[in-house]
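Have a look at the structure below, then the notes.
With one protein chain withheld, the remaining protein chains of the complex are depicted in position.
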Amino acid sequence: MSVKGVKNFVPDDVRVLVQGITGKQGSFHTEQMLKYGTNIVAGVTPGKGGQEVHGVPVYDTVKEAVEATGANTSIIFVPARFAYDAVLEAIYAGLNPIVVITEGIPANDTVKFLRIAKANGVRIIGPNCPGFIVPGLTKVGIMPNQYFKPGNVTIISRSGTLTYEVAWNVLKAGFGHRLVVGVGGDYVIGTNFLEFFDEILKYDEDTEAVVVIGEIGGDDEERLAKYIVETGFDKPVIGYVAGRTAPPGKKMGHAGAIISGSSGTADAKIKSLKEAGVHIAYRPSDIPEILKRVIK
Amino acid sequence: MSVKGVKNFVPDDVRVLVQGITGKQGSFHTEQMLKYGTNIVAGVTPGKGGQEVHGVPVYDTVKEAVEATGANTSIIFVPARFAYDAVLEAIYAGLNPIVVITEGIPANDTVKFLRIAKANGVRIIGPNCPGFIVPGLTKVGIMPNQYFKPGNVTIISRSGTLTYEVAWNVLKAGFGHRLVVGVGGDYVIGTNFLEFFDEILKYDEDTEAVVVIGEIGGDDEERLAKYIVETGFDKPVIGYVAGRTAPPGKKMGHAGAIISGSSGTADAKIKSLKEAGVHIAYRPSDIPEILKRVIK
Amino acid sequence: MFLLEYEGKQLFRDGGVTVPNSFIIPRGSEASIPEGFSFPLVVKGQYLAGGRGKAGAVKIVKTEDEFREAVESIFNLKIRSSYPSHILVEEFVPHSKEMYLSILVSKPDKGYVILASKEGGVEVEELARKEGVLMKLYVDPITGLLPFHQRLVSKFLFGGMNKSFMKLLASLFKLVVEKDLLLAEINPLAVLEDGSVMALDSKVIVDDNSEFRHDLTKYYEYTSVLTEGEKLGKKYGFSYVPLEGDIGVMGNGAGLTMATLDLVAYYGGKPACFIDVGGGASEERIGTALDVMLREIRPKAIFVNIFAGITRCDDVARAIVSVVKKRGLDISKMVIRLTGTNEDIGEAILKEAGFKVHKDMDEAAKEVVKLCQ
Partner (left out) sequence: MFLLEYEGKQLFRDGGVTVPNSFIIPRGSEASIPEGFSFPLVVKGQYLAGGRGKAGAVKIVKTEDEFREAVESIFNLKIRSSYPSHILVEEFVPHSKEMYLSILVSKPDKGYVILASKEGGVEVEELARKEGVLMKLYVDPITGLLPFHQRLVSKFLFGGMNKSFMKLLASLFKLVVEKDLLLAEINPLAVLEDGSVMALDSKVIVDDNSEFRHDLTKYYEYTSVLTEGEKLGKKYGFSYVPLEGDIGVMGNGAGLTMATLDLVAYYGGKPACFIDVGGGASEERIGTALDVMLREIRPKAIFVNIFAGITRCDDVARAIVSVVKKRGLDISKMVIRLTGTNEDIGEAILKEAGFKVHKDMDEAAKEVVKLCQ
């Protein structure tokens, strides 16, 4: 089966650069991605140029790496305090998309690099995300390899582990994945649900159904619901929202997962999605059954 | 004669906002523009909201002015130290284009507001420029009204007074003007020759010939020449470059008019333009004769 | 991290945002009025939860007796199961108007947003519901606050240029950027007779992610109100939120752990806590987290839900067995759901130690709920 790239997002010819490749995380996931078949062409760690990590050449700067290898996509593992610099280095070297795995980046840094990315027409995924996978084509992320197979179900999620759980359930039910992406658990993220739908999914002919995994906090789910209503998005969408039992005012693991006052509750999100015609799953295990119903 | 706007630049329905309208310059040129027939809908001077200047209502903020009057184009007269703020206020209020008449803005401020304008898709003319005029449609600038009439000759110039001189010569020779614009004498400017050609003039069906008035300093003329060669720009272009007798290392009136080392000389510019097929005028008074030759 | 009112106000004061003169009475110390203060005074209990006004934790006092009485009664006033850790006592500031002002890092806008209203003293959600009452102004992160933003907000609130306000707004914005605040709210913002402005309250959220570049610990006395478990969570890198039920829930990943709570509730159970041990959970982290759960929550049953991707099931199994042995736990009250990388080895280790092990999340949830009935 030959799998194509995803328009406005993943090029057919993905050539991955790993920023922070010599670190523990960077090195481990480089190996995992290579095992999956990802075309990792270069790594960068300042001061470690000339080394190799799992056979991947390491450069001191992103510019050199891009010039030497034609890398077009970046995945970033550098520690939070260096992330701002690393993302901008990638932007100005022309990499696009840029996946920021790093957790713990201050929101002040994130809003700045997102704004500059936008001014340069560059897409950012994350921060604090598991990345993305297009089974059969590439994995630019940290998800475990074994739960993903090519197919036509796209999963967009604010979560990490829960996404793998759902992906696995989808697989066990006999479906495969077109694209699985974790948008990130941080308070401010590069590409949110609405943007994914409007800029990417509506153009992707290979997506037959979309599973959206939301959680408490913010209003990304509500805004997506509004978008679906307003644009008449015409592929079946299944929604699951985690945190129905979460108390207000407490940060539930993710920086963005917090109910403030009366806003950001799971119930409000579920209500909005339901009214927009989204098929609601109340348990992750409901998803395969719904998929069987909505995919003819 | 009904004159249309200029695509990518001047809307058909020009609604002008004057920033710094209560100052001496702002007030004087508001009157001049009104006399010319420019549709000035509002003025802004912080703290002077509620006043009127030559019948034009004054607002405290650009946002209020835009909301109240639908202004879409700004001309800025505020003093240099407030210009950065004023330009950004106009950008974020959605005005486009923005003409910056103000002289004496530090280049560090200019590069920043130009970059932000670009990120927001806004065109800046100037700073330190006389603005533009589309005879028969509008004047958003400080040029004397009497030297301009509708027609098909476009003049793009780094100069002020010399432009009026040339425009008048063009008029006396029996031609009229499609668009006359002074790009600004500052070191860094918002829209240079090449950008005018590539983003505006190549789309303008009403321009039959272009007169380019360059001067020493920088390499805008050389870059334009290269552009004309590479794209085969197909309208006749006439070039005049001031400063053939200027000494190196001296700033000739304009911040940008300086020969550095061996670069930026008038001879080098004239040579480039000539090689690109541009008709060279060695005296301003040569221009009408050349126009008669090139316009059939 | 939320700051207590007086901590936020200290930040304000240091950053040039005017606040009333005040002093602090920590719980357990004597209630006396320092020199230089005169009646009337405002006595305010310091809680992390909202709603203290309605609960009676803010009192204006005019005499020494009223003052002592107020302090005592407020220290004994519980809001959402917590007593105030401190009382803030402020000079009463006569003012003619109360307004609303906040600056936040906006998630949908991916930048800064200033919210302002001429109506203060009510919740911002309430202001947002009324037409034209709340001004929302986006500030681009690449420019920061500019004079024109100050003018726009001043015009909206005051109909003209209020210099005292514009200065306060600039100072507040500087704090948001330089101290990495996710929210800086002043509600109410007092307008005094002379037109100058002052922050009568503070609601500040500091970005936890910014700790590596600031030492804001001097504003953080409130961490004394965190439980031992919350502090350990911060230290060892797991998220810990105590809840009110009887089933201790631990999972790996925030989304999965929330989903586990929801599933427990779906089958009729009541979660006693949320513990997310995150990815690649080490034995030490899992052990400490279980320790915290047992010590602070004493749940009737425990549900550990691990979907292993990068995490390895055998590591998790060993960590659980080790903690259980150390503390001599009743494993009949523990339900483990373990699946993914090395699941067979993990299952074998746990079964040998006598655990019930599930591969299916729903089955496991049903089982743990049954244990508590």
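All chains are identified by letter, namely A, B and C, in their written order; residue positions are counted from 1 within each chain.
To be clear about the criterion, a contact is a pair of C-beta atoms (placed from the backbone, for glycine too) under 8 Å apart; a residue touches a chain by one contact, two chains touch by 3 or more.
All of these numbers come straight from a predicted model, not from anything done at the bench.
Touch with the chain omitted from the figure is made, among B:54, B:149, B:223 or B:271, by B:223. Among the residues A:34, A:119 or A:295, only A:119 touches the chain that is left out of the figure.
When the whole complex is considered, the residue among A:89, A:103 or A:204 that touches the unshown chain is A:89. The omitted chain makes contact with just one of the residues B:7, B:112 or B:202: B:112.
Seen from subunit A, the chain kept out of the figure touches residues 46-47, 49, 60-64, 82, 84-86, 88-89, 92, 116, 119.
Subunit B meets the missing chain through residues 28, 32, 80-81, 104-108, 110-112, 114-116, 119, 142-144, 146-147, 157-165, 168, 185, 187-188, 192, 213, 215-216, 218-220, 223, 240, 242-247, 249-257, 261-263, 266, 282-285.
The rule is simple: only the chains that are shown with their structure count from here on.
If you sketch which chains touch which, every chain touches every other chain without exception. Each chain's centre was taken as the mean of its CA atoms, and the one lying most distant from subunit A is B. Of all chains shown, the one whose average CA position lies nearest the global CA mean is A.
Centroids built from CA atoms put subunit C at 54 Å from subunit B. Centroid to centroid, with C-alpha atoms defining each point, subunit A and subunit B lie 46 Å apart.
Mean C-alpha position of subunit A lies 27 Å from that of subunit C.
In subunit A, the residues that touch at least two other chains are 115, 119.
In subunit C, the residues touching two or more other chains are 140, 142.
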